[in-house]
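Every protein chain but one is kept in place in this view of the complex.
Order of writing sets the labels: A, B, C and D. Residues in every chain begin at 1.
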Amino acid sequence: MQLILILPLIVALVAFFMPNKLVKEFSLAFSGSFFLLSLYVLFKYDPLNYYNFIYYNETFLVGTGGSLHIGLDSIGVMMFALTNFVIFYVNIMAWEKTYTRSFYGCVFLMQFALIGVFASLNAILFYFFWELALLPIYYIVYKWGNGKELNKTFVRFFIYTFVGSLFILAAFILFAVETKSGSFEITEMAKNSLTGKTQILYTIFLLIGFGVKIPIFPLHSWQPSTYRKAPAEGTVLLSGIMLKMGLFGLLRWLVPFQDDALPIIQKVVIILAIIGTVYGAIIALRRNDLKLIAAFSSLSHVGLITAGIFAYKFVGFQGVAFQMLVHGINIVGILYIFDIIERSTGTRYLSDLGGISSKSPLFSALTLIIIIGTIAVTPLTNGFPGEFLLLMSVFLYNPILGILAGSTIILGAAYLLRVYQRAFMGEVSEHVSNFKAVSAFDLTALGFIALLVLVLGIYPQFILDISANGSQYLTNLLELKNN
Amino acid sequence: MLVILILFITGLCTMFASLHPNKALPKYLGILGILIALVTLHLRLGLGLDFPAFFTMFPLTRIMTVIALFLILILFILQRKYEKDYDWSAVYSLMLFSTCGVILLLGQQNLLILFLGIEIMSIPLYVLAASKKTQAASLEAGLKYFILGAFASAFLLFGIALVYGTTGSFVMNEIIHIQNINGVQLPAYFHIGYIFIIIAILFKMAVAPFHFWSPDVYDGSPTVVTTFMTTLVKLGSSVTMYYILVGYFRHQFDNYFKFLLPIICVSFLLGAILGLAQNNVKRMLAYSSISHIGFVLTGIILGIALQDMSLFVFYLLTYTLSSLIVFSILDYIENGNAVFLDHLNGLSKHQPLLAVAFAIGILSMAGIPFTGGFIAKYRVLTGIYQINGWMFAIGLLSSAVAAGYYLKTLNRIFFYENNQENFAIKNIYLVVIMVILSIMILILGTLPELLLQGIHKYFLA
Amino acid sequence: MDLTNIAFIAFSAITLICALMVVLARNPIYSVIFLILTMFSLTGHYVLLQAQFIAVINIIVYAGAIMVLFLFVLMLMNMNASNEPNKSLLWKVLAGFISGGTLITLLVIYLKNMGDIPIQPTNNSALGAALPPDFGYVKPLGKMLFTDYVFPFEIASILFIAAMVGAVFLGSREKRTDN
Amino acid sequence: MILAKILILSPIVGFLINLILGKKLGKASGILGTVAVLISFICAIFMYQKVVSDGAYEVPFFTWMHISTLHIGFSLWVDELSSWMMLIITGIGTLIHLYSIGYMSHDKGIGRFFAYLNLFIFSMLMLVLGGNFIMLFVGWEGVGLCSYLLIGFWFKNVEYGHAARKAFIMNRIGDLGLLMGLFLCIQNFGTINFNEINSIAAGDLALKASGQLGLYQPYIYTAITLCLFIGAMGKSAQIPLYTWLPDAMAGPTPVSALIHAATMVTAGIYLVVRNAALFELAPFTLNTILVIGMATSILGAMIGLFQNDIKKVLAYSTVSQLGLMFVALGVGAYTSAMFHLTTHAFFKALLFLGAGSVIHAMSGEQDILRMGGLRNKIKLTHLTFAIGTLAIIGAPFMSGFFSKDEILEKLYNHSPVVWGFALASAAITIIYMVRVYTLTFWGKFRGSQEQESHLHESPSSMTLPLIILAIFSIFGGLFNLPHILGGGLSQKMAYWLSNINSLKVLPPHTSHLSHSTEIMLMLIATAVVLVLGSFAFLKFKKQTNDQLVKPRFGFSLWGEKKFYVDELYHNLVVKPMESMSDFCFYYVEHYFIQPIVFGSTRLFYGVGQLLRTAQNGNIEYYLAYIAVAVVIILTSILFVF
Partner (left out) sequence: MNLIGFENYLWLASALFCIGLLGALVRRNVIILLMCIELMLNASNLLLVVFAKMFGQMNGHIFVFFSMLVAAAEVAVGLALIVLIYRKFKTIDSSFLDNLKG
């Protein structure tokens, strides 16, 4: 486990100093093997022990309450696998482009940080990795981003995320000081509990901190513009895995410490999340820029996931775990598709597109599968089980909210099918007329995602079995603390 | 004591070395002298020159002296490319004299030494600030620093006089003793004196609202002098503040520290907000230093409250280190006398290692994890929270705002295109040293105990 | 009312008036002259306070050296009342308020808590007792300076060297004129 | 067991092969697809026999999801209802596949077409065979997806794409209802297994019958069933979610026949029958179903009256007939609805296929005003289409006659008013169906020369299904003859269907209608058919070209414009949604969301600029600042003493 944690860092350092010619192959090879390794870890995961692959070393960060305490719980192991998956796909996507070594270095650095985020069992360590994960993405977004007002966009992105992480730090400090334990080990923290005002503060701080990254409804204004300006790989990183950091953070650092469950905050968050869900979907209905659609679709999807977390139900946690994984896979697929379109046609505006189906039927078939997976259309695609569980948890929390949240399955279908229809159906447009053939490489990569869409849809129980342990733990903890 | 003597003699030597045709001689002499000083510190040579009523080598003094010598050593090692007639020998000797003042402050046991130390530190600085005599900005900086410094000295002296009026002594132990036996029954003018001394030191530390000189002076001075100011002078004045608060007047601390809190808050905010509006990098960093010195001051207060001096030492160490990196690289970039954001453009293209080192320095200032700055800031913030929640919030806010301008510099370095011809100049010493320093910052940020415990063992054994 | 009291009042009055005149005089030269007068009156106070040595060096160092230096520089620059910059009235009033405020605050603070002083110092205090006959003379002072205070005395050399180097450094002409 | 697996997997294998090798197979893909469904059909027959002999059984595959107490198995439930539906689906499916070989032979995407059709068969089978709501949902969504794919099959046409999307999204609205019903089941019953839900409902039914309060509050049942009905509404094109079905005619005609007439749209009926016990506990829902069904039936018929597109007329007819089935459900005549579903599947598939044949012959022309006089050119098609028309208008002793009559009888039993409305709907049906038939096949040819020269009878692969379906349309009534005409044994279908769990538990249905009343009702219906039929036939046969094309006004214009319902929806739902989207993006984002951060940066930046003026470079100011600070500090110290 230590090896898995440290390997990306080593690879990153090597990548930083590699010649630009070789770095592409090198990165793909390593990210691919990391992905395989993570599958091994996933299969090897032992649900009987709560934390797997645990490692503890207290000489790290002494004096701050930090320590090198890592381990994967069941949701963490899934996120770990997802991280490797996303990084693998980022490398795949970068294959056809000319990136310099610093890009690959950043990507691996990011992988290192992300794995750290998902494996940290110490709040300060978590914060360390959290911040570290932000730096490469800043670099990637700014360095390879394009479009007007990149600077403004970037500043907004930075301010949001940085301020957000300060809130996280504040919350942790607050916790440690107020409980007088001074310990940041999650096992120790779980023994203590906050009360009253500090509890509320802790909750709100973490909500803001993680909410920015997720993003929860009113905190999302960085998202559309950043997605738009960032390079495709950056967008993949942002939505594929980085917003999972926020959700995962909520699951690990907020939910277990909700002693009196704070029903008002719970309600407010769920309502906000659902507003975001509907709001994102409504906005996505009419947008012309594919990346904007991806951004608002992300907003919409994660809103539902957030609502699922705050329903505080086993069903919800299971749905959250599943949906986090699946959303990661699907959004990577969607963005990959958008990237291929942009690469092949030179535009990513719906108004310029049309008739890709007649140019590349296989590509459009794969696209359709992934879109179907994303809009949770049929129970045999991977989008459905998670969405089903999430909607169920929200519905069980409050039927009206459940119905509101459920409206996304209509809106989601509406906007993504619009994309499909505009871009793939109809007469071949001017831009599409010289559509470059999609390479076998891309098709294979997309095919694998499509396969995942189907496999996870037909047999979701595999993932649910893994996550059940973590969800059960959270549920038990909440029940224990509430009674 | 011996260290001061050695530095003094070295200063004299470097001064006279200008007579020698070899231009590099003063520098090598200076390096040699500093190394000798470090060796004597290591061997703990004293030659029986011990004046407990004036100057004592506490462990703290020893640590700080080593840090100070280390900083000035690096300042000396780095090559610079000012115009030919810049009188390096005088500058080096003045720096060494000023360092003597700093070291005096580090081990002071007496208000007289406090006063003399401040002056020995400051008077060469006035000259150093104006050392680019052909440049109007440099001269103006020197004058401003001088006038305001002298003004502060007046306060300091008046304060000392008033304190003397109560205690009848300048010696730290005796002053403490008097306060001890008289409890709170000290006359009012004692308190005035106390306040005046604090104000004077706050001025030297450039804490808001006594900071007004610092942006102008940092901006106008040659960058090497600015580096000196943000490292050694901060060190000396901060330690002085430590002695004031916890040494001479430790009995007053409980009554008065709450007057410092608003001042610190103002520093936090001013440093952050004013820096945001800057285009001039040195000014920006001057404002950032105001914010940082607020943290240092908080560290001192907390150190007293929580009985943990490492808070403040650690903060100073990381701040001076990162500031050394940043200013040294600015010195390399510098074109003329001012460094504007535009001058940073595209550094990473030409000097990737320097750019990374600069980034690490800046990130450490911004308090990003994995750098020493984070641990330092984090520990201080944790402490503040225990004192006052609102102050904690302001501290965080200032960090957030300040991050905005730190980011600006990084953006310029990494994402902007520019072909400055001086980026092409290779400076292998600079690169190596900067990389070493940035690695030190990273080590401080990840394994602080490794370093701190080493220090602890070395100095207390 | 004995002579010392009269002397005190006289010296105090001269000190304050001359100090004020330093501030208020339009002509810089006058300011210097008034400052020298202030120094003299302070010297008178020193004598009253049995600090003969200080009184002497005050005359020599301050009035003799420093003030002459000022005078030289002023004359070098050809300063006089006509080209003396002046501040607006508002600024003056504000400055008056600030410094007056400082004074009043100081005085109020003094007055509020005066009862306990002079307090008992710790060591070999002569408080209340008669002062030794050679109090403030050169000999005991010198003795102190070269025994107890030898450290700061030596340290002061650094100060002087530094100041000297600095002054020379600043005063030396640039080898190449700026253009 | 193995049969069920073959049944399910055969279409999916066909789908995969066609999808992957579609291009290479060419026309062989049609045969492959047909064979795949044929295999399913054969399996279905055997399974039917097994159910007849052994009763219902479950076919488990694997655990799809297991969440604490909620266990959702991937399993099939084969009972009387599902095997009946299975037969209809695979049987008609086979015929339509066969038909499509000819119909689509000129299309490049034939492989894709058959792939989608096979996928549809698979999904539909999942829908009817699913043993729990999730499995039903699998099929439910699957058929929706296939419907989407097939409507938009000719993807180059933007309009078709719109129609496909409209169908899909309207269906999604229903799906949401279904999903909510499902959640309500989970919330209240803790299960979504049909059998378990039925036994719960049965318990309550029994309690209710004995005059006690049920285990669950009545409103729970009402809520659940309403939600389920919303789902049914979407899929079965009931008011207000019916507008997608006519638009769905954009797809190839076999698709309209299979999906939008015979099978998929009846899923709503199936859903209600499957959960009849629940609905029986919710009288309010039943009444709602009755009202909506009736309204849909009449509205659909009326719009059909004024349409000129042959497929549109059939589509509105489908809407109307589905409405009629819902009316039957609304009065608790579940088996009657199923019976009508069956016969409707036959004759509506026949009609669509016939229409397809006509369109094929007319080189893609769909407007009946440009047809006419085709009876001599395409005789077989004409004959079968005539049989279909007779069946749908309920001409005596055709299948439609029996099924419709049974419903009417049940309605009369419930309330003569309802019966009256239903009869009116049936009457309108007669008029517009005869109109279509007459205008297409009688009179003079009104199309272009070119079309006339191309007129030809369809190949045998297309006529064979027509003939088979025509036979079923005639004799389909025999499945469930009213007992006055044969009684006992031939009452088989209703009896047999009532064995399924949800119907078994219902209180026995007692008809208090006397035989004479029944006969009288039958006679009235027959009379209406004969009178109106012949009247309409004569009227439309005589109409000249000018009469046909003259602009309409008043009510008929409304009818032609479909009562402006589409426009209403567009203005009430779509437009506001779009403006909402733009409003959110251009105003809310810009004026409320973004200022959160940019406002604060501007604030800090502004304050910074303001404070910079204090740092004006003048020493005297700096001195003053320091002095002021000193005064302030001293004054504050003052308060300490």
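Criterion: a residue touches a chain if its C-beta (ideal position, glycine included) is under 8 Å from a C-beta of that chain, and two chains touch if they have at least 3 such contacts.
What you see is a predicted model, and the numbers here were worked out from it, not measured in a lab.
**Q** Touched by the hidden chain, which of the shown chains?
**A** The chain that is not shown is in contact with B, C, D.
**Q** If the hidden chain were put back, which residues of subunit D would touch it?
**A** Missing-chain contacts on subunit D: residues 612, 615-620, 623-624, 627.
**Q** For subunit B, which residues lie in contact with the unshown chain of the complex?
**A** 112, 115-116, 119, 123, 126-127, 130, 133, 136-137, 139-144, 146-147, 150-151, 153-155, 157-158, 160-162, 164-165, 168-170, 189, 215-217, 219-220, 277-278, 280, 283
**Q** Contacts of subunit C with the missing chain: which residues?
**A** Given the touch definition above, subunit C has residues 4-5, 8-9, 12, 15-16, 19-20, 22-23, 28, 31-32, 35, 38-39, 42, 45-46, 48-51, 53-54, 57-58, 61-62, 65-66, 69-70, 73-74, 76-77, 79, 84-87, 91-92, 94-96, 98-100, 102-103, 106-107, 110, 114, 118, 121, 124-127, 129, 131-132, 135-136, 140-141, 144-145, 149, 152, 156, 159-160, 162-164, 166-167, 170-171 touching the missing chain.
Rule of thumb we're sticking to: only the chains that are shown with their structure count from here on.
**Q** Name the chain whose C-alpha centroid is farthest from the C-alpha centroid of subunit C.
**A** Between subunit C and every other chain, the largest centroid distance is to D.
**Q** In angstrom, rounded to a whole number, how far apart do the mean CA points of subunit B and subunit D lie?
**A** About 78 Å, centre to centre.
**Q** Among the residues of subunit D, which ones contact at least 2 other chains?
**A** 601, 630, 634, 637, 641, in rising order.
**Q** If a residue has to touch 2 or more other chains to count, which residues of subunit A qualify?
**A** 155, 159
**Q** Kindly provide every pair of chains that touch.
**A** A-B, A-D, B-C, B-D, C-D
**Q** Enumerate the contact residues on subunit D facing subunit A in the complex.
**A** So the residues of subunit D touching subunit A come out as 19, 62-68, 70, 74, 112, 123, 134, 137-138, 141-142, 144-145, 148-149, 152, 155-158, 161-162, 164-165, 168-169, 172-173, 175-176, 179-180, 183-184, 186-187, 577-578, 580-582, 584-585, 588-589, 592-594, 596-598, 600-601.
**Q** Okay, in this complex, where on subunit C does subunit B touch?
**A** Going through subunit C, the ones touching subunit B are 106, 109-110, 112-114, 116-117, 119-123, 125, 127, 148-152, 155-159, 161-163, 165-167, 169-170, 172, 174-176, 178.
**Q** Going by the contact rule at the top, pick out the subunit B residues touching subunit C in the complex.
**A** 1, 4, 8, 11-12, 15, 51, 53-55, 85, 87, 90, 93-94, 97-98, 100-101, 104, 110, 112-113, 116, 119-120, 123-124, 126-127, 130-131, 133-134, 166-169, 174, 177-178, 181-182, 185-189, 191-192
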